[in-house]
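Subset of chains shown; positions unchanged.
When the chains are written out, they are named A and B in that same order, and each has its own residue count from 1.
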C-alpha cells in the first residue's frame, strides 16, 4: 500500500472514531437522564405508597370507630 | 228515729252514691284512655325498635363493605 492510501485509511478511521465517541456521549447522557427519571419515579412511588399507607391506617381507625358506634347502638337497643 | 229523719238519710245516701258512681265512670274512662295510650305507645316503640334494628343491620353491612374495600386497598399496596 502507498503512503496516501494509509493516510486515507487513517483519516477515515479517525472520522469514524469521532462519530462513534460522539454517539457514545449522547447515549451516556440519555442513560444518565433515564436513570435519574427512574430514580425520581421510584422516590415518587415511595412517597405515594407512604401516603396511601397513612390513608389505609386512617381508614382502619374510621372502620373501628364505626364499629364502636354500631356496638353502642346495639347496646342501646338491647337495654330498651 | 222518725220517718222524716230516715227519708233525709236515704236522700243523702242516694245523692252520695250517685256522685260516687259518676266519679267511678270518670275514673274508668280515664283508665281506659290511659291503657290505650300505653298500648299505642308500646306499639310505636316496637315499630321504632324494628326500624332501628333494620338500620343496625344496614350499618353492619356498610361496615362489612368498608372492610372489604380496606382489604382491597391493602392488597393493592402489597402487590406494588
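What we mean here is this: a residue touches a chain if its C-beta (ideal position, glycine included) is under 8 Å from a C-beta of that chain, and two chains touch if they have at least 3 such contacts.
As the structure is a computational prediction, the values presented were derived from the model and not from experiment.
Note on stoichiometry: the full complex in this file contains 4 copies of its one protein sequence, with 2 placed in the shown coordinates.
In this section, only the chains that are shown with their structure count from here on.
Taking each chain's centre as the mean of its C-alpha atoms, chain A lies 68 Å from chain B. By the touch criterion given at the top, residues 45, 49, 52-53, 55-56, 59-60, 62-63, 66-67, 69-70, 73-74, 77, 80 of chain A touch chain B in their complex.
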